[in-house]
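A single protein chain has been omitted; all remaining protein chains appear in their positions.
Entry: subunit A
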Amino acid sequence: MTAPADVVAAEWLKARSVRSAPYTAAVVVASVVLSALWVWNVATIADGRPPDDPVTAAASGVYLVMQIVPLAAGVLGVLTITSEYATGTVRATMAAASRGRILGAKAIVVAAAGAVAAVVSLPAASVLGRAIMGDRRVNGFGEPLSELLADGLAVVVAALLGLGLGALLRSTAAAVVAVASLLFVLPGVAGALPGPWGERVGAVLLPNLPAQVGGADDAVLPGAVALAVMVAYAVVAMAAGGLSLHRRDL
């Protein structure tokens, strides 16, 4: 069959030649700026407090980056496959190489895009945040390196999650809603669940996993398990999408 490397090169060309690429890049850069603004806000509040009553920041310094970039990555992953269905190009695409190779090539491209987004945004936001905060005492601010790395992985996972769900659902709207639900709605729902359920469900939701990988005090899962759950999101979504793509008529 058509060589995998050639299919990847073709998918990379496709990804570069539409508007969603520069738009996503702009969003990623904007997230760093917004994250710095949030840190500056917390720092300003801290300055207004007496020294024996420090502020507790409910999140790490890259908080806003992690609100925005995983969603952007997830949407990019969705669009990489659903735009083919929406524009009708899916048949021409699937006629050029095997479906598995094409989905695999798209996975490589979106994972790489996610990795680039993470590398561009997370270190910058982390360094900028620490610089802005200086040596003010703020509880809960700052993140261990392991958590930062897990944040980066979460962005890549989000991209693959989007691609897998997009392949499964074949609709941009449906897949974007699914991604947004996993990233934003379910964490809120988990918070409303009674008894220990809220904590249990919350512990396995993607946005809460990087902190657990980093060994946070209120972590429910051990770091290695949290890491495995993160990877499982991407693996399960891609497997479901791949199976659906393989079996269905186009």
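For this structure, a couple of remarks:
Here is the rule we use: a residue touches a chain if its C-beta (ideal position, glycine included) is under 8 Å from a C-beta of that chain, and two chains touch if they have at least 3 such contacts; residues count from 1.
Criterion: contacts and distances are computed from a predicted model.
A chain of this complex does not appear here, and its UniProt-recorded name among "Ferredoxin", "D-alanyl carrier protein", "ABC-2 type transport system ATP-binding protein" or "Carbon monoxide dehydrogenase" is "ABC-2 type transport system ATP-binding protein".
Screening A:A95, A:L145 or A:A192 against the full complex identifies A:A95 as the residue touching the chain left out. Hidden from this view is one chain, which touches subunit A at 1-3, 6-7, 9-11, 13-14, 17-19, 83, 87-89, 91-92, 94-98, 249-250.
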